[in-house]
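The structure is given below, and queries will be raised subsequently.
Of the protein chains in this complex, all but one are displayed in their positions.
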Amino acid sequence: MSVQAPCKLKASDYKSGTKPVWCPGCGDFHVFLSMTKAVAELALPPENIAVVSGIGCSSRIPAYLNCYGFHGVHGRALPLATGLKVARPDLTVICAGGDGDGFSIGGNHLLHACRRNVDITYVVMDNEIYGMTKGQPSPTTAPDFDSKIAPGGPGISPFHPLVIALASGANFVARAFSGDPNGTTKILVDAIRHPGFSFVQILSPCVTFRPDQREWKQKVHPAPVETTSDAARAARRVMTDDGFNIGVLYKGSRDKYAQSVGNSVRHERDLDQEFLV
Amino acid sequence: MTDQAASASSLSIALFGKGGAGVITAGEMLLAAAARAGLYGMMIRAVGPQIRGGESAALIRLGHAPVNCLDDRLDVLLAIDWKHAERLLSDIELDQDSVVVTDPEEAEVPASITAFGPQIRELPMAELAAEIDGGRANMVALGYLAAVAGVSQKAVDEAIEKKLGRKGKKAVQASIDAAKLGCSRAANLKSFEAPNGSSDSRWMISGNHATGLGAMRGGIRFAAGYPITPATEVLEWLAPRLNDAGGTLTQAEDELASLNMAIGASFGGVPSLTATSGPGLSLMIESIGLAVCAEIPLVIINVMRAGPSTGIPTSTEQSDFNAAVYGVHGDAPHIVVAPTSVSDCVYTTQWAVHLAEATQAPVIVLSDQFIGQANVITEPIPEITFFSKRKLAEDIGEDFERYAITADGVSPMPLPGMPGGQYTADSLEHSPRAVPSGLANNHLEQLDKRARKIADFDYGQHWADIEGDGDLVVITWGSTTSVAREAIGRLPEEIKNRIRLISPRLLLPAMPEQMTAAVNGASRALVIEQNHSGQFYRFLRAFHDLPLDVQAMYRPGPTVFRPREIATAIREWSEQ
Partner (left out) sequence: MSRADQELRQYFTLPELLVHALVIELEAVQSYLDLANQMQECGNDAVAELFAKMAKYEQEHANKIREQAGDIKLPELAPWEFRWPGFEPPENIDTAGIHYLMTPHQALKLALDNEMNALQFFEDIADNNTDARVRELAAEFAEDEREHVQWMEEWLAKYPAPDADWDYDPDPPVAAD
């Protein structure tokens, strides 16, 4: 918090005033806080930020922020954000959502957003559950998690978002914890600044359907290793860690997606001329 | 032959061959040469399912007046070979005046062809081609057919030069020489007359390219798409041209993505489009509802093919009407338009961009495989200026309402980057201030507003093409319009004079008042369309209380309508 810079907007200036629907104690409140701190820290004018989301608890975040936002349909936030950034490269585009939205119904888009490497930051608030539909297992839920729809547990291995992101070509890969809002702020600032597609998984507990996740605060720990630019090494690390390593895992230097509106060299072309016999 | 008059003014040719024979290329060159020789014409491709090596046929019709559909019968069927001919030639019609040209070294002319009793001519295409270094049978065929059409050698040479110029002088010369050989063998065949004057000002254009041109003219600067037959050419044509105009096209991972990319770009203020066909449209439907709810201008080109499901991807049908009109869940007012011919794809697409931008709503353009992939020779298609501007927010104050309740239903839209205009476009129902709301009054006022802006928009004269003022109304839409127009032209005078043709370019919203006025004084109507369930007919009955006896004639693809089929239907109906 920059207490002595009155010209700069405060984090709270990035709140729209619309009251969140989240349960008291939800990790998403902290992610929301971290986002406002991150954009305040970057001194981004609110009108030059666009936050795009899909459907789910965490996807409600755009309406709570004082910036341009798009709360679209389930699973399609990344393509919408991609179109926006390609059309308006001058904007800071942040995509946000949950594990169901991003890894299940929108899973295909994650692969191609990583691969395409458009300069956007994708924040997934991962609570290993579908909260808005009342507690069904998501792609990151453990195989033995009991629920009404999958009694005894889904019985299938969880999806490993960070490894998938690395394998698909994301240019920045990090894991954060909502309960560490200042650390999360730092990672978000780093992610937004880094060119290309930045993927940030934020462990964000669901107090209603996963009360066990209150223990995450004790489980998380800073990653014991430095950020690497070697994707293979990063993948090995993240596949063998306990899932609670917090920090920036990987920073790549792949060229970001270059195609955008206004970016091409204009050539005067008489379209009519082309059709002459 | 029932329609001598029509046939006399045009020449219908089918050029058939197996994969590698190059019949499509030869067909395109013939059309180009005919255009240079002052003829009008149309060519459509019929292909087997194989990517490579499959049989294909170029169906070409040349004429002295603009040609917008195929004829019933063929004057000439030239086969470089007869491999799997039955798979593509099952719906062709020949008669005793028709000429079948076959290579004596190839298989016998199939019994299904000889059964028509056509004249058979032998042309040793492979042998003649072998006389020339680099010569090919399809070029021999080209020269032969050009001679039959009365197209000058000069026009053929120019067409070859234009098409093959990049391959070098040797390739061009070999083709010219092969064509000459073919030409020399056609001397004894009755020739069609081409003016062979200078007609450099004409265009040769396909419906899919015409759609791209209309999009560019309308101001589209962002497109996203996923490859799908038969819409891919729209995307491929647009990609480099958008780039050159300072825009771009993004290839998406699927149609769900392409539609959402277009929504994102349009939210950012850039007029945006996607192009697809039936299966892709189905995937996009949910997000079309998003564009309705969030009020995002957007154009969706749907080049229809035979469905349901994967259906017959390379064949035409007008069976996505219901999906386009009724597909979106909830009450979701949007616009559906249909081009009425290949060249009308330019105009209708440009109009669609204008409508989308002006109403901040998605507009679906229902083209189809027939007009999309047909090439026609046409007069240059003039540019029409629409204002095509969306109403943007100005003087944004403290109490700015993105979804303000306005008289015309259109609310000024802020774009990212405009200070103070920050709002969240939402798939949730919302208040005028764009805050999610489940309140009955918010829901109702937003539903009303979104309905009003579509229903009350001034669509002007563009909503339909209306020809004639008879008491018998033929109502059709889309690609069937051209065929119906020719069919009506062939009817006996006493029937023709009683016909009034109405082809609505605007399919949704329904225009009951305009339609009622358009049928004023008429007694009966016949609806003609190409699908299995009379989709537009049922829509017409549901939304228009017309003071007429309304009947319908519809059938599915994959074969395109021919004029006689429609003329017969109209005649029988008129005599009831």
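Labels for the chains are A and B, by order of writing; each one numbers its residues from 1.
Following the convention adopted for this analysis, contacts are C-beta pairs under 8 Å (C-beta built on N, C-alpha and C of every residue); 3 or more make two chains touch, one makes a residue touch a chain.
This one's a predicted model, so the numbers in the text were calculated from it and none came from an experiment.
Chemist: So which shown chains sit in contact with the chain we cannot see?
Modeler: A
Chemist: Going by the contact rule already stated, which one of A:Arg115, A:Arg214 or A:Arg269 would touch the omitted chain in the full complex?
Modeler: In the full complex, the listed residue that touches the missing chain is A:Arg214.
Chemist: May I ask you to list the residues on chain A that touch the chain which is not drawn?
Modeler: Missing-chain contacts on chain A: residues 1-5, 12, 19-25, 27, 29-30, 33, 37, 41, 55-57, 74, 132-135, 177, 179-183, 185-186, 189, 205, 207-209, 214, 217.
Basically, only the chains that are shown with their structure count from here on.
Chemist: Approximately how many whole Å separate the CA-defined centres of chain A and chain B?
Modeler: Here chain A and chain B have centroids separated by 42 Å.
Chemist: Given the complex with chain A, which residues does chain B contribute to the contact?
Modeler: Counting only chain B, the residues touching chain A are 32, 35-36, 199-205, 209, 213, 216-217, 221-222, 224, 241, 243-248, 250, 252-254, 256-258, 260-270, 272, 286-287, 289-290, 294, 377, 380, 416-428, 434-436.
Chemist: What part of chain A is in contact with chain B in the complex they form?
Modeler: Those residues of chain A that touch chain B are 16, 18, 45-48, 50, 52, 55, 60, 62-63, 66-73, 75-76, 78-88, 90-91, 108-109, 111-112, 259-264, 266-269, 271-272, 275-277.
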